[in-house]
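Everything on this sheet refers to the single structure shown next.
Below is a slice of the complex: some chains, not all, each in place.
For reference, chains read A and B in written order, and residue numbers begin at 1 within each chain.
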Amino acid sequence: RSREMAKLTQLIDNEVFRAYATYATIVLVKMMLMSLITAYFRVTRKAFVNPEDTASFGKGESAKKYLRTDPDVERVRRGHLNDLENIVPFLGIGLLYAFSGPDLYTALLHFRIFAGARITHSFAYLIPLPQPSRGLSWVVGYAVTLSMAYKVLKTALYL
Amino acid sequence: RSREMAKLTQLIDNEVFRAYATYATIVLVKMMLMSLITAYFRVTRKAFVNPEDTASFGKGESAKKYLRTDPDVERVRRGHLNDLENIVPFLGIGLLYAFSGPDLYTALLHFRIFAGARITHSFAYLIPLPQPSRGLSWVVGYAVTLSMAYKVLKTALYL
């Protein structure tokens, strides 16, 4: 068993894989932050969606008024969904890309630009910055993912 | 080719990787169940969103009344989205964590607590249980994922 474990951990010695592990973890933790920001706005704006969440504010009509939508809460939720839509492809395609034998410099370039674009996208969405800040940061992350997808298909294509 | 195949399947002999494969599959299948529960409530509550889904109920106004939202359907859909938001990070970070050389006992502890927390979360959301059941189960899964993210970054950090 210990030899197999050694083998498994050798993967984490590969620099491209380590770079992927680092940036994948960073963008996933960033995405997880959106949950906390949503919760923060729900509590401070008193805007909930589940009746059981407002039970502590009292019973009946006095609690019911907190079952409402709030523009700030909805904005964070849209940013969160946009993260899911874009980080899931990065997660899958990026892992396969790391196995497709890119050189370290090119791989780092892809991972860094993607992470930078998604962090910028979150700030652009939450502040919010005037367009085209959010649009451009979205496009950059999208293009980086497509570039990795091209490399994966060029290397691995087996239909 | 057969030697490569052998190598590939050796991964599945590693106990940490097997544990990850088991619990990742369990939480993903649990998440998939949410689709079935949504479909069940859509049919029994007759609450649809696409006009083509109500065509069998007749034409025009008689079918149109089934294009509506239903609190039970919306509740399951929120639970499903919450699963996506939390199980996607577990999927990515958990895989990298399995490659970061944790000892088997610690890894199992992480995977078991996460799976238990997410199953509890679904029951707390769907029944629904009074708060803080849902909140606590969410926090536990979140904390376990962050703990694995910390281990991944500590082991693999390559910026």
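Remarks
Convention: a contact is a pair of C-beta atoms (placed from the backbone, for glycine too) under 8 Å apart; a residue touches a chain by one contact, two chains touch by 3 or more.
Here the structure is a predicted model, which is why all the values come from computation and not from measurement.
Counting every copy of the one repeated chain, the full complex in this structure comes to 3, with 2 of them shown.
Keep this in mind: only the chains that are shown with their structure count from here on.
Note on chain placement: the centre of chain A and the centre of chain B lie 16 Å apart, centres being C-alpha means.
Every residue of chain B that touches chain A in the complex is listed here, in rising order: 10-11, 13-17, 75, 78, 81, 84-86, 88-89, 91-93, 95-96, 98-101, 128-131, 134, 142, 145-146, 149, 152-153, 155-159. Against chain B, in their complex, chain A makes its touches with residues 1, 4-5, 7-9, 11-12, 15, 17-19, 21-22, 24-25, 28-29, 31-32, 34-35, 49-50, 52-53, 55-56, 80-81, 84, 87-88, 91, 95.
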